[in-house]
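Data first, discussion second: the structure below is written as structure tokens.
Left out: one protein chain. Kept in place: all the others.
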């Protein structure tokens, strides 16, 4: 194919970066240009990411945002917070597109400082960033942008379940409880005692209760759908599995409507969506049913006895929760079929 | 040792029964008398439970409650609901003790009918049963009984976390949300598609949302601690692991007290307990930290932003959530050191 | 796309069938015609295979080989042995193509009887069948056939490692030891105690030592490469994982050549192959590095101390070991790019 899109990835050797690479590499409309690395420059990519050994010929190059940006049409960043500033600046300077899978453009300056403990070095660019879950606001990309703040994994699963219901004005928003369960890959590829196989196998534990950085992200972006304050109690848990997020969301109804009517609101919202599926009454979402795919499965249960509405939403944290959604966003940005490169059916079993 | 306690187990080939057998078999004060089996009578026990192959010499015998009860001092039943009635009747008739690890004596007659869909055939014995989590009410056994309704797995983890706080009158009880995560062994040893390795590995899903049978059990037994109605929204989830329950419990405070004060209430309650440990501020319970043991770890987090109190409680579902607690109860019933046979430190890693 | 290939799958609800469906369904040159089912006819496919719930609209239809064959261009069978006979006969009658992922056309009549305990009802068709691992003998399909015997999972990993070395005449063939390790999905989707999560998690065991049905398959098809008798000692093991086969193969050299020279023979053989990769000296194949993909990674170690040559070969049992290879074979049969639909990079992590 002529005129391939020139793509570079900062952070290609982490789990999110690997998922991105494996999906972009086999596309005939994409050319991978640079894979910069701070710690492994000079090594073959396949030496650090052995699953690409059959197919990868790239060499990890030195970390030079300017150089890499100039050569590329679009940059993906899959980096720890604070490491994207220089890259964003270069993209701005040279008029290139940036899709940040990291967290640097999701919050406003004040909340960024508060939750990430860092002054934002390119804060004025935050206003230019479009935070986009395509099923909720793909038009914001179509309206034109160069900088996409790709949503976090937990926030994606939670917003897909909650946004249509908040928008419909049927649920209480002042104390929404989100009890989320994530696979270990969400903790990244860095070396930590807690993510060793022998420590995490056969283990479930909560972490960051009430203080996880995805809480303000959810609150900020769900607030768009309501005039009343949106407050979230967020409790993430680590599960003994590699991929997958299961968000169990508890709220109550403001109106006297039935479970079926609630489900119908979600169905109407997502009726033309390929990636979001509202399951039939009584069928519970399973993380395995979306494993390795860009799908999101949602269902609701209205508990007659207590009046609670339970919303259950599952995604693969590395696909719809990160790189798959980033590719969806890139496709929109470039006017390509949104499903291209992420249309695959989940890997079962 | 002379005068060993003569024990028989109905249901010794299920996961709960196996955990019971492996702990009783190596005790010098216990003699295992009968292991009746409906489907495998005549086979060696170790043929059906291969992990006992080095040590077990028992033959599974035919299912004859009268015969078995007469020969025994105490009977353990680890059976599906409805299968313990005849055994309980025989124990009553012959003056023998019964510890029911199943669900037949945990609810009153009406709720049993409602939640288990069955008329209770020995309903008058329910009143004679003592439902006992030793750390909460061991005196009820010491006061004398012959029939112990051993608590369910989820209810044990939840009551240990909630009871002292409800008793102290500090939390709202009308809409307590229990989001629980369990290992697959809780689903039993029967053949089901959902519990095949290839279906459950890398999978998390909720089930029985709001309608699980452990909900009325929790409500009934927590109600003892409050004059206000106790209502629970219960959402159990299956995890890709064999053992362990993690209960994440959400409620709000009725009084203006601190997280430390809440923790202190639990600490005072359990200060002399070997098996229940309230962790230090910020240390989250991990199911692996109690794996293969009779311990329960608890902690609390008070979320300043939303006002929610989160209680986190972990146990091993087959030990503290079933057979370990049953042995604790047996020890109390026979005046033996309560820890005997269940004192082991968790299996790590 | 016009003139789509009309495909039907017998056995689409088993693990092999699911892998086939998920790869064919998203292709624009394939039309899925019939998904016959003996036990679930009338149900939606996605009801039985929940991971397809977002994308599948097929209804499982009744099991009628004649009817289904007539409507199709090519049939895939992923069935227990003995169940493909009637379907093969219908394909022969109506001049349709058949790719049997099962075992019914891999052995000669006598060995089929001996190892599968069944008289072969369509034995004369065995001679018309082409047994094809594309990297070893894709020309046999190109020469023309209507019936492909798709190789078994273990035999695929073993032949890819051994065939070039036997052909080169450098290894002893009279006592080749194959110690193979497989994920649980290889045992199928049927209900068995041994494949329950709680039984197989944290477990490794050998099974069918020396008597597994893949032994004669390996021997028959490796015999093509040598005048000396090929004898294999085959020991398969179950691993606590879902997918993947690791074959560790022990033999000795007939000639005095170096490890590098042995590796070079494999490299030359596979130099133009997309799916087979011979790793660099000292890099051991990992099943995870081919997870969810059609790749095979191979390496060799020559042990100076004992003189043994160890060949290590890994595949995903459901892809290169079954449905991926079946699609490769179909592509060849229809003159399509061999990689189409199976080119994806492994799913990591």
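A, B and C label the chains in the order they appear, each numbered from 1.
Convention: a contact is a pair of C-beta atoms (placed from the backbone, for glycine too) under 8 Å apart; a residue touches a chain by one contact, two chains touch by 3 or more.
A quick note: this is a predicted structure, and the numbers were derived from the prediction, not measured.
Engineer: For the chain not shown, which residue from C:232, C:253 or C:326 touches it across the whole complex?
Structural biologist: C:232
Engineer: With the missing chain put back, one of C:96, C:120 or C:286 would touch it. Which one?
Structural biologist: Among C:96, C:120 or C:286, only C:286 touches the chain that is not shown.
Engineer: Considering the complete complex, identify which of B:3, B:39 or B:54 is in touch with the unshown chain.
Structural biologist: Considering the complete complex, B:54 is the one touching the chain left out.
Engineer: Since one chain isn't shown, list which residues of subunit B touch it in the complete complex.
Structural biologist: So the residues of subunit B touching the unseen chain are 15, 18-19, 21-23, 25-26, 49-55, 185, 189, 202, 242-243, 274-275, 277, 279, 283, 286, 288-293, 295, 297, 318, 343-349.
Engineer: If the missing chain were put back, which residues of subunit C would it touch?
Structural biologist: The missing chain touches subunit C at positions 175, 177, 179, 181, 183, 198-207, 209-210, 231-233, 235, 237, 239-244, 246, 248, 250, 284-288, 291, 301, 303-308, 310, 312, 314, 349.
Engineer: Provide the residue numbers of subunit A that touch the chain removed from this figure.
Structural biologist: Spelled out for subunit A, the touching residues are 15, 183-185, 189, 191-193, 195-202, 240-242.
By definition in this document, only the chains that are shown with their structure count from here on.
Engineer: What chains, if any, are shared contacts of subunit A and subunit C?
Structural biologist: The shared contacts of subunit A and subunit C, listed by label, come to B.
Engineer: Any idea how many Å lie between the Cα centroids of subunit A and subunit C?
Structural biologist: Their C-alpha centroids are separated by 36 Å.
Engineer: Among the residues of subunit A, which ones contact at least 2 other chains?
Structural biologist: If we look for residues of subunit A contacting two or more partner chains, we find 202, 242-243, 286, 288, 291, 349.
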